[in-house]
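Coming up: chain A.
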Amino acid sequence: MSKITSLADLKKKREEIKTGLDIRIKAMDPESVVQVKVAMATCGIASGAKAVMEFFLEQLERRNIAAIVTQTGCMGYCYAEPTIEVKLPGQEPVVFGYVDLKRADQIIEKYIKTGELVDGIIPVNYQSIDDKKE
Partner candidate 1 sequence: MSHIKIELRKEDVDFIKGVCSSFNNDPQELINVLHTTQEHFGYLPAEIQEVVAENMNVPVAKVYGVVSFYSFFTMTPKGKYPISVCLGTACYVRGAENVLAEFKKELGIQVGEATKDNKFSLSTLRCVGACGLAPVVLVGGKTYGRIAPDDVKNILKEYE
Partner candidate 2 sequence: METIKLTIDNKEIEVPKGTTIYQAAKMLGIDIPTLCYMHLDDMNIENKPAGCRICVVEVNGRKNLPPSCSTDCQNGMVVKTHTTRVLNARRTVMEFILSDHPKDCLVCSKSGNCDLQAMAHRLGIREIPGQEYAAVSTYRKDTSPSIIRDLDKCILCRRCETMCNTVQTVGALSAVNRGFMATVAPAFEENLEYSPCTYCGQCVAVCPTGALTEVNHIPQVLRALADPTKTVVVQTAPAVRVALGEEFGMKPGSIVTGKLAAALRALGFDYVFDTDFAADLTIMEEGTELLDRLGRYLKGDKSARIPILTSCCPGWVNFFEYYFPDLKDVPSTAKSPQQMFGAIAKSYFADKIGVNRKDMVVVSIMPCLAKKYECQRDEFSVDNNPDVDYSISTRELAAFIKQANIDVNSLDDEDFDNPLGESTGAAVIFGTTGGVIEAACRTAYEIYTGKKLAKIDFTELRGMEGVRSATIDFNGLPLNIGIAHGLGNARKLLDDVRAGKSQFHAIEVMACPGGCVGGGGQPLHHGDSEVLKARAAALYTEDKNKPLRKSHENPFIIKLYEEFLGKPNSEKAHHLLHTHYFDRKEKIIIKH
Partner candidate 3 sequence: MSKYSMHLLVCGGTGCHSSESDAIVCNLRDELEAKGLTDNVQVILTGCFGFCEKGPIVKVMPDNTFYVQVKPEDAQTIVEEHVIKGRKVTRLLYKDPVSKEPVSDSKHMGFFKKQLRIVLRNCGFINPENIDEYIARDGYMALGKVLSEMTPEDTIKVIKDSGQRGRGGAGFPTGLKWELARKNQSDEKYVVCNADEGDPGAFMDRSVLEGDPHSVLEAMAICGYSIGASNGLIYVRAEYPLAIHRLQVAIKQAREYGLLGNNIMGTGFNFDINLRFGAGAFVCGEETALIHSMEGLRGEPTVKPPFPAESGFRSKPTNVNNVETLAAIPVIILKGAKWYSSIGTEKSKGTKVFALAGKINNVGLIEVPMGTTLREVVFEIGGGIRNGKKFKGVQTGGPSGGCLSEKHLDIPIDYDNLIAAGSIMGSGGMIILDEDDCMVSMAKFYLDFTVEESCGKCAPCRIGNKRLNELLGQICEGKGTIEDLDRLKNMSNVIKDTALCGLGQTSPNPVLSMMENYREEFVAHVVDKKCPAGHCRSLMEYVINPDNCVGCTACARVCPVGAIKGERKETHKIDPSICIKCGSCKEKCKFDAIFIR
């Protein structure tokens, strides 16, 4: 192990390591970051949810957007899989259906970055996923 020889050195080291804990740090205060939940039940996975999830994980970080990407169970919109739920800080969650990689890109660029709504919103009497009884 190499020694830390100065405060600057320590800071450098901290930055190197920090990303490893990102998930936990952001989860401390989830309300302050973008929360993306990807429905990953059998139907979701079958329709490509896994790729979508990986896309979000990778791209949000690459585009420097503080976000938490989690998976969740079936949202009950099996017809519209893959479905995702996005919650911007201080706003009500919004559910998107038929999310492929292209739409995912759009969601990031438009909805997440600017708050502009994009196609594919499932307008239902909203109920957060976790509030549902399984």
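Keep in mind how these were chosen: all candidates are chains of the complex that A comes from, given by their letters.
Definition applied: contacts are C-beta pairs under 8 Å (C-beta built on N, C-alpha and C of every residue); 3 or more make two chains touch, one makes a residue touch a chain; residues count from 1.
Not measured: the values here are computed from a predicted model.
Applying the touch definition to chain A and the options 1, 2 or 3 in this complex singles out candidate 3. Note for the complex: chain A touches candidate 3 at residues 1, 3-7, 9-11, 13-14, 17-21, 23-28, 30, 38-42, 53, 57-58, 68-74, 130-131, 134.
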